[in-house]
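Only a single protein chain was left out; the remaining protein chains are all shown in position.
Per-chain numbering from 1; labels A and B assigned in written order.
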Amino acid sequence: MQMFNTIKLSKGGMSLGLVSSGVIVLLVLSFLVPLVVDLDPYRLSDNLRASIGLWNGSGPVLGTDDLGRDVLARLVYGARNSVGIGLAVVLVSMSVGVPLGLFAGVYGGWIDKIIMRVTGILMTLPNILLAIVIVSVLGAGLLTAMCAATVVAIPGFIHIVRSISALEMKRQYVHAARTSGDSTLRILWTEVLPNCWVPIVAQATLGFGAAILNIAALDFLGLGAKPPMAEWGAMLADARPFIESNPNLIVLPGLSLAATILGFTLLGDSLQQWLNPRTGVHQ
Amino acid sequence: MTLEVLNLTVQLPIDRVLTTVVRDVTFNVAPGEILGIVGESGCGKSITNLAIMGLLPPGAIATADRLELCGHDLRQLSAQSWRRIRGNKLAMIFQNPMSALNPSFTIGNQLAESIRKADTTFGRKQVEQRSLELLDQVGLASHRAFLRTYPHQLSGGMAQRVMIAMALACRPSLLIADEPTTALDVTTQAQILNLLLRLRDQFGMAVILVSHDIGLIEEHADRILVMYSGEIVESGPTAVVTASSRHPYTQGLLSCSPARQDLPPKTPLAAIPGVVPPIGQSMQGCRFAPRCSRAFERCLTHPDLVVRHDYPGAAFRCFAGETYVA
Partner (left out) sequence: MIIPAPPSVVLRVKPMSHEVVVIDGLSKAFVARQSLFTKQSLQALDNVSLTLRHGHTVAVIGESGSGKSTLARLLMRLERPSSGNISLLHQGRLTDIESIRSREFYRRVQMVFQDPYSSMNPRKRIWQIVTKPLTNLSDCARANLREIAERELQAVGLGTQHVDAFPHQLSGGERQRVAIARAMTVKPDVLVLDEPLSALDVSIQAQILNLLLEFQQRMTLTSLFITHDLSVVSHIADDVAVLKAGQLVEYGPTAAVIAAPAHPYTQTLIANMPGRPRTRSVLAGELQPQQRSNVPGPEARTTRAQSRPEFSFRVPRFDIGRDRELVQIKGVQR
């Protein structure tokens, strides 16, 4: 007997998971490490002129910035801030966006039309631009930057949840639930919402990355976090004059930012693949 | 012989375990012959088709002593070779024509794609001419205007005719029709099947017609293959098998449709009790035995396919059938 038609399993899905887990691990470490090692992101150096530089055998491992602050410490604390901010933004936008999307999809009619028009308008505006406008109106600061990032993230949730719930409402088991006496609200809760979780989770992880990016952009522009806060976007802005003399001051925060966003994006992707029952068949 | 299949066995990964879903399937299809494969869900007929077409899902393993299409060995083909066979020697039409047609392209576009694949030298004029010719052959209006319609403007029957036209573009040696009329209305079913018969007569191509409806197969196929739970349980010329079937499952299928039973209204119908075993479940002995009214001790060992004494072209797989007297 001759064998034929053996198809190899694709390895792509697994490497995505590895990269994103690596990034997540690093972020978790950023919370744990300061408990063990003494890192101070705010301590200034006495000798400012000699302070900027790379590791020279003693002192901070990744060097210091122009004010003598420990770069590694600032990166680690920046990671904590980013994670915290990202989490806050995602949670708030989820709690606003998901119910709105559900009501739009389940009840339909005028509610649906109004919500979708507003969502549509918000989605056509470029995210950063909208965020800048909001911050300009509300005044610069970390809190307003977070508000802006939240507002910008909400339409994504509304859109995806509304699409799914509108689709779910057409399903036969929703009709069956209605003829079994369920009210529309009950149907929303027991039939529609459980089927929305997977895309919501995927959207949330992607939204995490987007939120961090938006905040970093606002910080870079000086519209977000105020000094001396350790935040990657702000570090990028501070390091601009030193781009030629001490590129590590730009490269390191930039890499951290890129890696974190990439990690969450890949996590969102591999979550979608993993949660999809059709892919991921092993032998 | 257009198609020769010998001892085809397919294993699929189910819940991460390789399970045998199709066992030792053997059959031939001669040019100009319509072979009907009958079976219900879980019998493996669709998997058998996919194996012949080289379209098994990833992770599947298929083995066969012989698998030849017009003399080409299908077992070790590369993807490129498969592309040459599919759409050239081998064409297929599926159950739901609406989902097989690309909604964004016109009928003319999709027909042209099939035609160009078969004959890469055709210029635009020739492609158009051939499209109209094909539409005419399948009984649709051969107008240029029709070529500009989109799939959603067509009814199910018309879409299926377009699919047949696309399948015919390459003048295939073998056409596999997997439940081509199940999604269509009763009146349209008759039209489409008549069309297939007419085309077979006209072009002499071999056809594999797959269905769960034995009445349909009985009426349109020359030879019949009855599959149950991954195996062939009965095969032979249609007239012979339907008139004097030996396997209890075939007899059950033939007798349990309400149209065949001349019972007064509102009386219980004869039905095959029980359910088909889950796909790939390993069983001791005959796979139909749990549902069979004629099962006896010998059925605990697995029966082989046995050729009939009275009709050498027919075979069945049943110990009880060997001593069966109609």
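Note that a contact is a pair of C-beta atoms (placed from the backbone, for glycine too) under 8 Å apart; a residue touches a chain by one contact, two chains touch by 3 or more.
Predicted model only: the values in this text are computed from it and were never measured.
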In the intact complex, which of the depicted chains does the undisplayed chain touch? A, B
Absent-chain contact - pick from B:253, B:295 or B:315: B:253
Could I get the residues of chain B that touch the absent chain, sorted low to high? 40-42, 139-141, 143, 145-146, 149, 152-158, 185-191, 194, 212-216, 219, 252-253, 256-260, 263, 265-273, 275-276, 278
For chain A, residues in touch with the removed chain: 170-173, 175-182, 190-191, 194-195
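We take it that only the chains that are shown with their structure count from here on.
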What is the distance, in whole Å, between the centres of chain A and chain B, each centre taken as the mean of its C-alpha atoms? 50
